[in-house]
Each structure stands twice: as structure tokens, then as C-alpha cells.
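For this view, one protein chain was removed and the others were kept in their places.
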Amino acid sequence: MREVFSDASLLQGMLDFEAALASAEARCGVIPAQAAGIITRVCGDARLNTEALGRAAVSAGNLAIPLVRELTALVAQEDGNASGWVHWGATSQDAIDTGLVLQLRRALALLEDDLVRLIRAQAALVRKERGTVMTGRTWLQQALPITFGLKVAGWLDGNLRHLERIKAARSGLAVQFGGAVGTLASLGSDGLAVRGALAEALQLNVPDLPWHSQRDRLVEIACGVGMLVGALGKTARDMALLMQTELGEASEPAAPGRGGSSTMPHKRNPVAAAPILAAALRVPGLVATLLSAMVQEHERGLGGWHAEWEVLPEIFRLAAGALSQSAAVAEALSVDRKAMAANLERSQGVLMAEAVTMALGRFVGRGTAHALLEKAAHEATTSGQPLRTFLEADSTVSQYLTPKDLEHLLDPSNYLGSTQQFVDAVLTRADRI
Amino acid sequence: MREVFSDASLLQGMLDFEAALASAEARCGVIPAQAAGIITRVCGDARLNTEALGRAAVSAGNLAIPLVRELTALVAQEDGNASGWVHWGATSQDAIDTGLVLQLRRALALLEDDLVRLIRAQAALVRKERGTVMTGRTWLQQALPITFGLKVAGWLDGNLRHLERIKAARSGLAVQFGGAVGTLASLGSDGLAVRGALAEALQLNVPDLPWHSQRDRLVEIACGVGMLVGALGKTARDMALLMQTELGEASEPAAPGRGGSSTMPHKRNPVAAAPILAAALRVPGLVATLLSAMVQEHERGLGGWHAEWEVLPEIFRLAAGALSQSAAVAEALSVDRKAMAANLERSQGVLMAEAVTMALGRFVGRGTAHALLEKAAHEATTSGQPLRTFLEADSTVSQYLTPKDLEHLLDPSNYLGSTQQFVDAVLTRADRI
Amino acid sequence: MREVFSDASLLQGMLDFEAALASAEARCGVIPAQAAGIITRVCGDARLNTEALGRAAVSAGNLAIPLVRELTALVAQEDGNASGWVHWGATSQDAIDTGLVLQLRRALALLEDDLVRLIRAQAALVRKERGTVMTGRTWLQQALPITFGLKVAGWLDGNLRHLERIKAARSGLAVQFGGAVGTLASLGSDGLAVRGALAEALQLNVPDLPWHSQRDRLVEIACGVGMLVGALGKTARDMALLMQTELGEASEPAAPGRGGSSTMPHKRNPVAAAPILAAALRVPGLVATLLSAMVQEHERGLGGWHAEWEVLPEIFRLAAGALSQSAAVAEALSVDRKAMAANLERSQGVLMAEAVTMALGRFVGRGTAHALLEKAAHEATTSGQPLRTFLEADSTVSQYLTPKDLEHLLDPSNYLGSTQQFVDAVLTRADRI
Partner (left out) sequence: MREVFSDASLLQGMLDFEAALASAEARCGVIPAQAAGIITRVCGDARLNTEALGRAAVSAGNLAIPLVRELTALVAQEDGNASGWVHWGATSQDAIDTGLVLQLRRALALLEDDLVRLIRAQAALVRKERGTVMTGRTWLQQALPITFGLKVAGWLDGNLRHLERIKAARSGLAVQFGGAVGTLASLGSDGLAVRGALAEALQLNVPDLPWHSQRDRLVEIACGVGMLVGALGKTARDMALLMQTELGEASEPAAPGRGGSSTMPHKRNPVAAAPILAAALRVPGLVATLLSAMVQEHERGLGGWHAEWEVLPEIFRLAAGALSQSAAVAEALSVDRKAMAANLERSQGVLMAEAVTMALGRFVGRGTAHALLEKAAHEATTSGQPLRTFLEADSTVSQYLTPKDLEHLLDPSNYLGSTQQFVDAVLTRADRI
């Protein structure tokens, strides 16, 4: 991803635009075919002084201006005549935006690859752990049993939606071509034909209008990637919590030198979770910047457009980092089923209070049952004795529920409801990608 | 919109969930039909003490808990038995989230209505002003001619995409129903059937999994509305700039008492633009909050979920305000064609330098032509004389361009390129809504 | 806090400005004393139609315009002559901004009160728990022993800095008074004298310049409150983590109906942590809005100023809620010293690996010692046996450390370093408030 958004790729994106533009204009008879041939060749093989261009961009206001100047000079070295047809009919923003779109296409493809990798790893994990009963937690408190398969299926379910969004973003990318004020005036009546040929050459969609100062296309992509990062953050937070010394239910893969401390020999830190969580903290502010920057003036704006230049790549870099870390963790996650079982037993049945409530509620009403169990759960917790003790001693309970009933009700694996059906639904979708 | 997100609507959304749940469970044979009948009736006619519920919510941690308690009590007044079946198998978040989804459905419908109104008004404006030549501006500088129709078509083009997003959001709304940890454990093997019946009753989609701690569905809606507000902000900024005393090309509708100053008798302030621009400043931070809040722990999170409660309604309130102001402005926009023409003449032809460059460039190369025009434009600007004077005096120019050529080239209405085709493409889409 | 930022307080703030302005102008001989008397009296006793004013504000663009109109009418009912002197020389923004400053003064005082309450409760807790040894955790992993007193002292240390910021904000509040464009033109040569008298009447500072479009004074306050909320969020996150079923070291105060679940009888949710964490998620986006909104045009801006109106109160409301919840928790925190001790023992000495490393390092070098302990810690963790077993079996260890040394080194209470001195330093500051 660093390569996709490197200075070299940035420049190449614009050169690809200029090359495709020259070809398209030649095809439409707007510029001489020979000139187009030379321009295309030079664009494909340009050796540019990145640093000098960067400096010139500061006073020019954008990178396209010095790039076009440099390209024109390079073409002129080959053919003075051809150089006059460089950038014909385009404005800086056409080159910069389309170049960006070409970078985004590669960036989205990279995200898609890693997301597919993550999805496959999570689907495998779901299959493997669909029977592993563990504690479900709400408000950071033990709540009711789930399976680890269901937990991972929850992560996977979101990722399948994010994959759809990434794919839609990729297939919706549109060329930018409007000339100085979005009229393609300098091409007279050839504007739409050239634009069509240009889009075809670059395999991009043709928008109804140039989108110089209507930026929702880009912002939508950023929102999509932002949601993906939020979801990865959720998974990382879950993992970091499960990996706490006191829970120890699942851990990031161990490796020599991984997650140690500079001073504490016993530490195994969740080193993948840290950058993922950091990304989940950083991306929202970056997406907000793009939303704020939508307020772009008139035909081409001032400041808003410029704010996008570094922010969009930054979002992708953070997403790519978070995604690759997430995939690596999912592929080699270490699950401690014993710890899961032990934590489930920890409350000595209190966790199963709802199950008993529901069963008892059928006879005495949900409210009465709830109150009775709340009291029994409280007694069990404060005394440190099993819930069962207090239930068996309760006359209302024993009136409706036999010891065998109670045993069944207090077994977490009997209280999983639609878990397996939920898991199947998600796996079915995962199998289709 | 205030009504949609009022305390009363919030409570009613949850009551609608509880009523539909009881019906669905009766239909699936999970609870007695008679109980469901009573619950449904009470939900439809509950007189609740909003303030007391609000106070109780603070120590309960959410509003559903005291609401369910109150509802149970109200049902018990009718039938002690029925009260035991209230909220059967659901968790607070099922009620709160589904209630919110029901509010969102109404909120999205309101936005859609106003957006259609705005689109219609803008389409009418495009038709009326498609021939009005005016100055296109980039970087806040005069650039090249456009038509006012094209400018409005740019606003409209974005709004047509936003309408698609709003519609998609509305048709994608999904029920929330998972019980305490998303397993529907308390419904045994009836979970999916009940969920299906519940979704049907509420006319909502059935998700593969409960989405208690996977919040991208909501965030996607917020992003969509956020983009709409950004686009409205762009239009408002354009309007405020056009309405500057020195430009005076278009103004918000005038009305007695509208946009005056408490102290300056001559003022006509862009009073619609102010709240729209304020919304465009505020919504990005709110969307970022929802993205940050996606990191929700385990099966149901702590803090992240709670952050959504006021933020999502706030986004809709701001969007609704901005949208209704935008529609009102579009419907009664005051256009000053004379001012547009005068501003276009202001630079005495300098604005048309590109047109001459392109024509001359065909003979002498784009680079040479660009340099020649840059010089002539500079002389015209500093001397205060028309560009034409300097062009006619230039021997290179006169070698290739006749005075008639120059006259044609310097007429803004001859340099509009694909403007009308762009406008038609957008109008075609607008006509289809 | 809701009262401070209620509609009534908003209006009263502006009326207080108008009253003080009339008095000041009378004192400076700018308006008749009699008129000032009537204006002041009416301002102190005005019965306003809040709703009608709200509606009028929409088309006027701000609330001051209809308020001044209404006030003028009310004064005219008493004395037609006096009504001509209402709002003399001021602009809407003078009234609105100064009114806001008056609200902020009350709001900051409220925050200060609750922050002092929180500080006192935390200081008491530090004193009580300064000897309670518990597990220090980094990266959500057990790391080394600390005391609970030190942990609370960390929270307290930040709060003492926040108190300084809140106090500084309160004492730095400045009047807004500049007239339409910040020149006080309509007061001729009396401008500064009136402004001085006005500031004195309201007990506010006199700024060098009106700050109509320089908003850093307000943003600085928001940043200060934002940092406070971030710190409260940190404490709430710590509390929620300590309160996890598996840790159980500290809990929010219990109360009937507090933190229960609508469905699980055994739940004790961290219901105070939830809104505090939600506030910590929400306030950053609101502060960002104010920072973005600093870009206000010319002498008085469009949109940026308007964005502040609801955002600043919202920040204070969220801060007040988070602060009062935090204080209530600190005052009645439930500490489980047994659980703290048990968690410390959990790793059977592995936690103390650093202590042994440091002692052994003096003899064999830190690197060698670190490697040796890393291995021993790994063996202890995987085997489930005490670290001590592996250390005693190691010849290098036994060469330099006696069993007694080891016993001392493995006792957490001997490895607290400067803990008590740190605690004392913070308590000293806390005692001075």
C-alpha cells in the first residue's frame, strides 16, 4: 500500500492519464496520431526528478503543473511539434483526480485481497470452533454462554458486508475530465467523444458530469474503508480483552521477539491489536476531514481539494496495515478452550440464571421468576457457593423444576438457542465469495 | 424531524417493537395469543411518564429497562398472567435498536421527501438558466465562462446520487433481535421463526446475525446523510459567495424581516446559508463519533453503543434543517443575469485567454501560445485595457487569427464546450425520479 | 447544567448584556439615565415568548434580532422614548457572545464544583488504599505490582491539572463588544469608555479587540473541557476493566435497580462508566467542530459562528454528566482487596520476573538476566507451576541469590519503588485546593 501511494505511483498515475488522454484525442482526431504516439511513449518511460517536482508544486499550487511542464519538455526533446499537444484540453485537476482514481483502483484491489484472506481465515475458524462453548459478555460482564464460533461469525458477518462495499467502490470508479471549469470548452464539440475514449482506455466509468467540486464519490470510498477499519478495531478490542492475563481465552500468535517487553521478561503483549486499535482511533478523524472538505467553492475549490491529497492515502495506509495484521492474527490465532471452559464455570452457575428464569417463568410469570433468580444469584455470588444450591433449596423452584431439569438448565451447552443456525447463515455467505 | 426523534417517538418505537414481538411470538406459539393481544393493545395506548422513565434510565443504564418494567405493570393491571410474557426472549438492546430503526425509517422518508423537493426545484432552475452565461470560478478566481444552468446541474448531479443513497438506506433497514448475547437462547429452537415473524410484522429485513456490536449498518446510514449535508454545504457556500455584495449574481429569497441586521439597515444576510454551512461543519464530527464508536466490546458493548443514542438523531436533525433550507432557497432563488453578464465583462477579455490559447496553439504549439497569452493577459490586467488590444497588436496572433476569429474567440458564449450535453445528462436522470 | 444552557438562560444572558449595556452607556453619558433605568428594569423582568422568538430567529438569522425587537417593544410599553436607546451601539453578536460568556461562567463554576468533589473523593480513596497492593497492567496484561492508591493518584493527578485549566478559563472570560464590524463606530469616541463600564458591570475582562471572528478564546475553553472528559473516560475505562467478572477488583456502587439487566438476573452493569465513556467518544468530535469553525470570514463570519451555538453547550452538558457520574462513583467505590490479592497471586510469581531480573542483572548483566527470566517465566506459565520452582532449580540463580533473597524478591509488596513518594506528591497538591 505504501508503494501504491508512493511519490512515484502518484506521478505515474498522472502520466497514465496524460498518455491515455493523448491516445484518446488521437483516436477522436483531435490531435495528430504521431504526437500521441510520442507522448504515450514518453509517459511510459519518464524519468522524473521527484524532489524538484515537489518543490515546484509548492509555488505552482499543485503537482500537475510542474509535471505537465516537465513532460512537455521531455516530449519536446523527441519532437518539438508533439510537445504542443501534451495535456491538450485538460486541467490540472483532471490529471490529479484521475491519477488518484487509478491509485485507488490498485489500493482497493489490495484491500480486497487481504479482506478475502481475513474472511477465509475467519470462516475456517468458525468451522473449527463452532462447538466451543464460552462466555458471552455484555457491558464487559459475563452474561450468557455463546460459542467461540459464533463470536468469530459476528466478526465475519461484518467483513462480508465490507467486502461488498470495497467491491462496489472499485467497480464504481469514474474518470475525471472536464477542463478548467468542467465544460471541456477547449475541445469544442469533441469533449464527450474524447472523454468516452479516455475512460475506455483507462477502463473507468464515465460520469454524467465532471466532479471537480462534487466529492461524494471519493468520500463514499473513504466512509467504506472507515467502516472496515472500525470493524477491525472491534475485533482487535475483543481479542485484546480475551487475551487479558485474567481471561486468557485467545491469544495473538506467538513468535520469537514478538510482544515482549523491554523490561518485563514474562510479557506477551497484543502487538497486533495495538496498531489496529490505533487505526480505529485515527481513521474517523480522517473521514471527518474529507466530509468537511466537501464544501468546495464554485467550479474548483480552494483548500478542500488540497486537504484530500494526503488524507485519502493515509486512510488506505492505515486500513491496509490494520487489515494485514488482522489477517495474520486470524490465520494463526491461539485458542485456549480450557480457559474458556474454566471462565464459564467461574460463576458457579450464576451465568445460567436467565435459563432458569425462562423455564420457571413459564409457570410463575417472567417477573416473579426474574426476582427469584436475582435473589438466588446474589446469594450465590456473595457466598461463593453454586447457584444450584440456592435453587434446590427454594420451594417455588422445586415445585416446578426437578433436579434433572435444573442440571439441564444449568449446562451452558444446552442454552445456545439459534447459535448454529446463525453460524450457518454466515458461513453460507462466506462460501460464496 | 424533531417529532421523529422526540422522547415520545423514542418510546413509541420501543413499544412498537414490544407489540410486534408479542404478536410474532403468539403466531409462533411461543406465548399465549391472549397475552399477546393484551400486550399489543397496551403498547398501542400506553400513557407513560416520560420524565420518570428518563430518571430511571440513568441508574438502569438504558431506557428499555424501566420501559419494560412500566409496560409490564400496565399489562398486569389488565391481566396479571399476560404481564409475564412482556419482552419475552428479548434484551434491552433489541428493543432500543429496533425502535431506533423504526424512527430511522420515518426520518429517511422525511429526508427523501425534502430531497425530492430540492431536486425538482434545482431541475427547474437548470432548465430556466441553461442559457445564462456567467463566470466559472476556480480557486475563487474568475476562470472561464460556464452557464448558471451548468452550475446548478452540478449541485443537482450530486443530489441525485444522494437520493439513491437515502433510498438504499431506507430499503435496507434490518430488525434487531438476538436476546442477551445474540443467541436467542431463551427462545430455544423457536428463535428464527419468531425473528422472521417479528421482521414481517414490522416490515423490516432479517439480518443473518444480530448486530448488537456490529454497527456498520447504522454508520453507513450516517455516512450517507453526512455526504448529503456536505453537498448541501457546498451549494450554500457557492450561494453565499455569489451573493457577496461585490458579485451579486444570485441571492436567497427576500422576505420581510429576513436577513436584516440588528444595527445595519441595508443588510441582506444569507440567512439560509448560515445554518446549512453550520450543519456542514457539525455533521463530520458526529459521523466520526459513530465511526469511533464501532469498537464495541464482545457481545454488547460499553460506551460505544451509548454514544450513538444522541448522535444519530442529531445528524438527522441537522440534515433535515439544512435540507429544508436548501429546498426553500432553490425554489425561490433570485438570479441577477445582468450582474452575471457584467462580471463576465469585468476582465475585458482576459477570462477568454484559454480560448485564444487553444486556437493559437493549433498553429504554434500549446506552450508558445500559453506564454504569449499569459503575457498579453498580464498587460491587459495591469493596464486596465481589453485583452483584444494586445492581441491585435501581436504579430504572431495576427499571422494566424483574423479580427473576426478573435471576436468569436473572445465571446464567452462561444466557449462552452460540452455544457449543454452535460446539462441534458443530469436532467434526464432528474426526470426519472 | 441543563438549566445553564436552557432557552431561558440563553435569553437571560442576552438580556443581562442589554441591561448592563444601557447602564454603562448611561454612566458614560451616552444615553439618558432614565432610559437606562427602564431598560434595565424590563430586562430583569421580561416575560418572553421563547417559542415565537425561536421561530423568528430562523428568518432573522440569529436570536438577538427578534429579542432586541421584542425588548424594544416591551420598553416602549413603558416609555416610548426609552425604547430608542435599547441595544444602542451594539450588534447582535455582541449580545449573543457576551450572553454566552455569562452562561459559560456559570457552567465553569458548576464543573469546578463537581471537579472539586471528585478530587476530594479521589484523595480520600488514595489515603485509604495507599497500602493496597494490586496488579499493575500494561497493554491489558499483568505487568508488575502497584498499589490501588497509586492508581487512583494517577487519576487524581490529571484532575488537579484539569481544575487549574477550568479555573483559568473562568477567570479569563472577556466581554464581547465591537458593534457591527468591530469598530464601535456608532459610539464615536465613547466606545472604549462604554466597553470598560460594560465589562465592569458584568465583571468580565476587557479584551484588546472585539473577537467576533477570532474564536480561540472559546475554543480554548472547549479544549480544556475536552481534556477533562478524556481523563474521565480513562478512569471509567479502568473502572469498567477492573469491574469485569473475571477481575472483580473494584465496582461501581450498588443500588437497587442499578445496573441490572432486563433479562439476566445476575447482571451488575457498570452503568456509570457507559455514559462517561460515551461522553469521551462524543466530545472529541465536538471540539474538532469548534476548531474547524475557527475559519470565520472577515469581520463576522458565516456558518462558523453558527456552528458554535449548540456545540459548546453540548460539550458542557456531556462534561457535566460525565463528571457528576464520576464523582458519585469515586465517593462510593467498592474495592475488593481480596480479589486484588488473588489476581496478584494468579501468575504464581511470574509477575515478579522483572524484580528478579534486576537483582540478578547486577551480577550477570541485564541482558543475561532478562533471557534467563524470560525462559523461566515461560516454563512457569506453560507448566502451571510457580516461577520460584524454576528459579531455585537454576544454577546461575542459586549462585547469586539465596532462597531468602528470592522470597523477598518475589513478594510484590517489596517491589513498589517510589510509589509512596509519588502518592505523597499528588496528595500534597490535592490538599492545597
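The letters A, B and C name the chains in turn, as written, and every chain counts its residues from 1.
Everything that follows uses one rule, which is that a contact is a pair of C-beta atoms (placed from the backbone, for glycine too) under 8 Å apart; a residue touches a chain by one contact, two chains touch by 3 or more.
Just so it is clear, the model here is predicted, and its values are computed rather than measured.
Among C:Cys28, C:Leu150, C:Ala272 or C:Leu387, exactly one should touch the missing chain; which is it?
C:Leu150
Considering the complete complex, identify which of B:Gly89, B:Gly285 or B:Gly301 is in touch with the unshown chain.
The missing chain is touched by B:Gly285.
For the chain left out of this view, which of C:Val181, C:Ala339 or C:Ile433 touches it?
For the chain that is not drawn, the touching residue is C:Val181.
Hey, which of B:Lys167, B:Arg268, B:Arg337 or B:Arg362 is the one touching the hidden chain?
B:Arg268
Using the touch definition from the top, which of C:Arg27, C:Arg105, C:His162 or C:Arg268 touches the missing chain?
C:His162
Which candidate, C:Arg237, C:Arg258 or C:His378, sits in contact with the chain we can't see?
Of these options, the touching residue for the absent chain is C:Arg237.
Which chain C residues touch the hidden chain?
Touch with the absent chain occurs at residues 61, 72, 76, 80-81, 83-89, 136-140, 143-146, 150-151, 153-155, 157-158, 161-162, 179-189, 191-192, 195, 208-216, 219-220, 223, 226-227, 229-231, 233-234, 236-238, 241, 277, 280-281, 283-285, 287-289, 291-292, 294-302, 354-355, 358, 361, 364-369, 415-419, 421-422, 425-426, 429.
Applying the definition given at the start, please give the residues of chain B touching the unseen chain.
Touch with the absent chain occurs at residues 135, 137-144, 240-241, 243-247, 260-261, 263-270, 274, 284-285, 288, 292, 343, 346-347, 350-351, 353-354, 357, 370-371, 373-374, 376-378, 381.
Given the full complex, what residues of chain A touch the hidden partner chain?
Those residues of chain A that touch the unshown chain are 56, 58-61, 64-65, 68, 87, 90-92, 95, 179-180, 186, 236, 240, 255, 257-264, 269-271, 273-278, 280-282, 284-286, 288-289, 292-293, 302-304, 306-307, 309-311.
What we mean here is this: only the chains that are shown with their structure count from here on.
Among all other chains, pick the one whose mean CA position is farthest from the mean CA position of chain B.
For chain B, the chain whose C-alpha mean is farthest off is C.
Please list all residues of chain B that touch 2 or more other chains.
61, 87, 179-180, 186, 233, 236, 277, 280-281, 284-285, 288-289, 292, 302
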